[in-house]
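Of the protein chains in this complex, all but one are displayed in their positions.
Order as written gives the chain letters A and B; numbering starts at 1 within each chain.
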Amino acid sequence: MKNYKSIIAVLLAGTMLFSLAGCSGGKKDKDSSSKGNQKTEETGKVDKDGYILKGTDTESKSEDNDLVIAIEGSVSSMDPANIPDTNAISATRGVYENLVQFNEKNELVGQLAKDWEISDDSLTYTFHLNEGIKFHDGTDFNAAAVKANYDRVVNKDNNLRQRRTFIVTNDDGSEEPRVASVETPDDYTVVFKLTKAWSPFINRLSQFCIISPKALEEYGNDIMNHPVGTGPYTFVEWEEGDHTTMKKNDDYWGEKPEVDTVTIKEVPEAGTRTAMLQTGEADFVYPMPVDQIEAVQDTKNLNVLAADSNIMRYVTLNMNLPELKDEKVRQAMNYAIDKNAYVQLMYSGYGKPATSVVPQIITGYEEQPAYDFDLDKAKDLLKEAGCEDGFKLTLWGDNSTQEIKGMTFVKQQLEQIGIEVDVEPMEPATISDKIYVDADEAEVNMWYVNWSASDFTMDGSLRSLLYSSMCPPVSANTAYYSDKDFDKDLDDGLTNADSDAQAKVYADAQKRAWEACPWLFLGNDQVIYSEKTYLSGVYVSPDGAFNYAHAALAQ
Amino acid sequence: MGRYALKRIVSAIPLLIVISFLIFMFIHLIPGDPARLIAGKDATKADVELVREQLGLNEPLPIQYGKYMKGLVTGDLGYSIKNGKTVVEAIAPRFEPTIMLTISSMIWATIIGVSLGIISAVMKGKAVDYIAMLIAISGISLPGFWLGLELIQIFSVGLGWLPTGGLESWQAYVLPSLTMGSGIMAILARFTRSSMLESMREDYVRTARAKGLSELPVVMRHAFKNSLIEIVTVGGLQIGGLLSGSVMVETVFSIPGLGRLLVDSIKFRDYKVVQALLLFFALEYIVINLIVDLLYGVINPKVRYN
Partner (left out) sequence: MAEMKSTVNIQNFEDAEALPKPKSKVKEFVKKFTKRKTAVISFIFIVLLLLAAILGPYIAPYDASQADYSNLLQGPSAAHIWGTDEFGRDVFSRLLAGTRLSLASALSATIVGTALGILFGLIAGFYGGWIDSLIMRCCDILFSFPDILLAIAIVAILGPGMINVIIAVAVFTVPSFARIIRSATISVKESLYVEVARSIGCKNWRILWVHIFPGTIQSMIVNFTMRVGTAILAASSLSFLGFGANVTEPDWGAMLSQGRNYLNTAPHIVLFPGILIFLTVLAFNLLGDGLRDTLDPKMS
């Protein structure tokens, strides 16, 4: 029948079209699959300068002098004292500056302060400020400005997130300020007197941005829409969810920026970001997803770079559970996880297997003896612990595609030694609800999670996670790990600012935590970003914030 | 007519009130604590408590509800938890992309859908009819997000003709509108066809044919005009669903519109924003239904005195 035939024809045509689309992608993979292992060996290579791919076209020029950065996330606020994420930090870094800052080599150097001294008892921090600096509205930067900003942050009525850096709130609601007083003996000297020695203080100041007091007076908490700082760029506009734009500050006190404008565009789809880079719509893209690297292999005017990050990925093991009480069991589980396969699977090789409780980049890091992938050893340990029949546990984690992938991997690995894992992905808000409950209500078995200490300190990387008093609902110690000596190590490190003494106690702390296996140690991300060869001076720090103060587009 | 309209409007109000109550209950039934998300990973329990206080999350529900209702009347919709902006500020910039997208989807879906329907009705039983209806039924069988992804794959990445997302240029509208409109196109095509077939069977149409008029003018002038009312009704009702159905398309094509804002806000437990958005969607759906109803009542007097 005529009609019958035409339907069949349409269906066939449709199927053919789809198969073509499918096979064209497939063919590409088939070719590389015939190389088999060669492919997996080739990925993950980063040269000593951090280049994964180096474009050969070094003479390329930019069509304009406007820097466009495409990011995955979004800039959620332009108020530096109220920021929850690194994208916002990156955006505000264009307009604002701090007393001290981490430079490209991740060393703490002075920015608005030219130098500083710390008293022997580690209680008094004296900063000598640079002179001749003006805010974008023409007013002077001086000690009074620093104090004004401090007052603003600690003022409870302002509801600023950064207040917590300076004031500790106890469970009973009482408050303990970390800073006893802020004095300004002269226009260019600021003295912070702490109530107790606290070594991360100086690191934390790298996030304490100085806003023009005049602007603060004028705008109050609406300052997020009218940023006025001392930075190399002045604010133009912030359209939340879409883009943030700044322009060159011609009166900048330091090395003047070379680009005319900077626009940060929010582009959630990975493929779109890559496409923008290739067409030149964007000059810098972060993050660059690893499976896009292959797509840009043959582009001559692109670089792809990798840098270590401060991100630690792991699975917490609730040590209060009968199945997980025995250290042997936890160690067995670590032996059953092939960390190299994890890195290969999750990052196509662009990552590092975990070699300690903290990533390499944290001050005081020390490599620990690896739990090499060894199924036999794992099974033996389980047998010794009397658990050779295995058991069943739940694994919680965020419901994003990457996290789910990681959790599935853990499930597959543990299956090999007879441990059955139920993967339960949830929204961050829901997990939060279920985790931060009293100890007798705790249902958490395993939690697939990551941590990054934005101040790069060992304390920042460990305290909330493994200190004995930081169990939920107080904080994130969902392993319910409790070791008095470990606690003491952290406390000593906190109060003693001497780096050698710190190194010693932190080395001990890492050793203890590593051997006790409160976690399944997985890996450390690398931050991967991509840029045009005509761009220089833009980089991503290990905490995931990007810097463009010295950006230059070859013209 | 006036009384009918008034009656309909008045009966919509209790519906709105109930809906606003349900929306409020729904939000607060969802487990999850935004305070901790905002306070951050390294916050202590005390810090989180502080945040919760500041956000007014500790107040007993009835009081929160009272403030919410009062806010609706006064126009104060509260603050977005994410960054402290007012809800209005957070939602306003998202309108344009969604509305533009909806309009462009509606336009092509209507044109193609209705045309397909007419052609099918006139050529009933022939190959064209079957193919057209197959296309139509495919439109409602395709998973929207999959269609979007594949279109991106073929036309943006593969052929490079169109951008992969956003709404910068007119080209950027093509794929999202196609994806969003496919369902509507399908429904309109099928409905137009059946409505036309019925109209074409009507006596007066047969009379026109008998008078010797050629097929096409007969179809267009008589049958189509008759069906037009119903087609407009169905089309109008679809618009209501479109605005909120933009969720999928906006996610796939990275369009900063209302749908995506809703999903993001739910994930973040940004209560006030979610409430405002849901209420808005319900409102526009009810309003559109109301307008369509009234229009229908004007055109078709039989309905009015129900």
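Please note the rule applied: contacts are C-beta pairs under 8 Å (C-beta built on N, C-alpha and C of every residue); 3 or more make two chains touch, one makes a residue touch a chain.
The model shown is predicted, which means the values in this text are computed figures rather than measured ones.
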Among A:E294, A:E388 or A:D492, the residue in touch with the chain that has been omitted: A:E294
Which of B:I13, B:I103, B:M123 or B:I137 contacts the chain that the document leaves out: B:I137
Touching the absent chain when the full complex is considered, from A:I118, A:V179, A:A197 or A:A341: A:A341
Listed residues A:L108, A:A197, A:L375 or A:V423, member touching the removed chain: A:V423
Subunit B residues touching the omitted chain (full complex): 15, 18-19, 22, 26, 29-31, 130, 134, 137-138, 140-146, 149-150, 152-153, 157, 241, 244-245, 247-248, 251, 262-263, 266-267, 278, 281-282, 285-286
On subunit A, residues whose C-beta touches the chain left out of the figure: 1, 3-4, 7, 18, 21-30, 33, 36-37, 40, 270-271, 289, 291-292, 294-295, 341, 344-345, 399-402, 404-405, 407-409, 411-412, 423-427, 430
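The criterion applied here is as follows: only the chains that are shown with their structure count from here on.
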Residues of subunit B defined as touching subunit A within the complex: 30-34, 36-50, 54, 82-85, 90, 93-94, 125-127, 130-131, 134, 150, 152-154, 156-158, 163-166, 252-254, 256, 261, 267-269
Parts of subunit A lying in touch with subunit B, wherever the complex brings them together: 2-3, 6-7, 10, 21, 24, 76-77, 79, 82, 84, 159, 161, 164, 168-171, 173, 221, 224, 239-242, 266-269, 271-272, 275, 427-430, 432-434, 436, 451, 460, 464, 473-476
